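Heads up, one of the protein chains got dropped from this complex, but the rest are sitting where they should.
Right after this comes chain A.
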Amino acid sequence: MKKFKALMQRDTWVKPYLRRYRSLLFFSLFFGVLTAICAAALMFTSGYVIDKSATHPYNILLIYAAVVLTRAFGIGRPVFKYLERLRSHNWVLRVTSDLRRRLYHVLEKDAAFFEEHHRTGDILGILADDLGHLQNLYLRTIFPTIVGYILAFIIIVIMGILNWFYGLILLLLFAIEIILVPLISVNIEGARRYRQKSINNQLYVDLTDNILGAADWVISGRHQDFINRPKPALEKLRASQLKSKHFGWSRDFGLQVVFLIIAIVLIIFTNLHLTANQAQANFVSAFVLAIFPLSDAFIPISAGFDELPIYSDSVARLNDLKVPTRPLPEQVASQPEKFQQLTLKDLTFEYDADSPLLINHFNQTLKKGEKMAVLGPSGTGKTTLLQLILGDLTPQHGNVLVDNIDISALQNDRSKLFSVLNQKPFLFDTTIMNNVRMGNEQASDDAVKAVLDKVNLKDKIEALPDQYNTIVQEAGNRFSGGERQRIALARILLQDTPIVLLDEPTVGLDPITEQELLETFFTLLNDKTIIWITHHLQGVELVDQLVFLSEGQIEMQGNPHKLYEENEHFKQLYEMDRGY
């Protein structure tokens, strides 16, 4: 709870938004309060109608006003509840749009973040889920609590006006019901819920081991171990959850007891203070019955508090995101059509002092139209090299020059100079036409069709029912790996930059598909400067320079044909690859 308080003090992702769209928020809370008031008033007026009628008034008109009111409140309750739900959802969705834009903005500015996310798994999905958790925080904890507090306030004030002593008693009882118990509850349950979350993560790991490693379990013959694997975490989780449930049930019972006392206080109050005459006594049922529908507004507050620690991770994660400030020099306009050479001068890079040197005094010059392939085991800094070239990372030493201008001064124009094709090209969940046109938004339909024809997809696409307007499905079932690469290549052809970076674009494809794809790449990008990261030797005859990276160092380097003649190790590798 303390942690949560501290978190809330520095928070910029939850609190500020409570000030946004104030009228919407106001009405959503207002309707929430009205819903409860109507529910109470319905029982109040109904109780009055019956008590009053029991005095056999000579004229029905005497209860007419109360009858009309019962109907009004009877209609009011569902209507206000309906409006409240619409308003609160509308508000939350509005805020969600803002939060999404903000999260996108932060991530967009943080290029280095993407290197991070390669290491920590699916952080993007987690962050997107965090926004969903914030929605629940508003709808399930914050709103009901505010509404409950307002209602309690109203009840205590009314009671206080009628009789200050009973007002004080109710104040005390409500303080227990909606302040004390929720705080105790979150203090006891909070830590437990937090622990359950970590046990649940362990369980996730165990189940993943069981399910993804199933074949190995079968082969090992360790059936019993397989069964026992998730048991410790599972038992711990169930035991802890059972404690939570027992706590929840007994707490709710306690809350009901407090509520019962409130009801009895009202019974006593009405008996002692509303029985001076029959006209007053007609309000007895009204007062007592009105309190019962309100239990719905008070009892769930504690359960809402229990959930706070679950949200706190999400809130903390979002608050820890920072827009990085990377000082860039004054930006210069590029002249892509006049591009002559790309120079990597004495590049040295490490992530931090503790991690190994990824790139160590790397030098290379590529003239317009020259092609370089970079090989090496994973983790040797191949992708880092690309990030340095693009200027996403800043080298500790040396620089990347495009026609003698440092890449850091060309960030605004980067997409005119470089295009990138990576392992799994990202295709957006829109039509093929739109996906390709992203390369150049000014391109006409015919231009898009022309590049799709160049990458040999024309026939395949025109055979589809929606042709160029076919939606590229997210999972990519519709297109194979090779075809997705071709769509991405079409996009790059439209982008038409002088330098193309290829980051293992054929990994995971079978050799025949790979071969066809490489032929397409190098034919269509013949006039471009290419830096191509690859992991084996298929197609390396096509480049001018071959660089083998190993632990930050250049292991071998040269023209592939010359290397074959002069370098024994390369010859061996090459021959193995060819199958000699």
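General remarks:
The rule is short, and it goes like this: a residue touches a chain if its C-beta (ideal position, glycine included) is under 8 Å from a C-beta of that chain, and two chains touch if they have at least 3 such contacts; residues count from 1.
By definition in this document, contacts and distances are computed from a predicted model.
Not every chain of the complex appears here, and the one that does not is recorded in UniProt as "Thiol reductant ABC exporter subunit CydD", selected from "Probable sugar-binding periplasmic protein", "Thiol reductant ABC exporter subunit CydD", "Phycobilisome protein" or "Carbohydrate ABC transporter permease". Contact with the omitted chain, checked across A:Gln335, A:Thr348 or A:Gln538, is made by A:Gln538. In the complete complex, the residue from A:Leu375, A:Leu388, A:Ile407 or A:Val451 that touches the missing chain is A:Leu375. Of the listed positions A:Ile154, A:Ile188, A:Leu234 or A:Leu401, the one in contact with the omitted chain in the full complex is A:Leu234.
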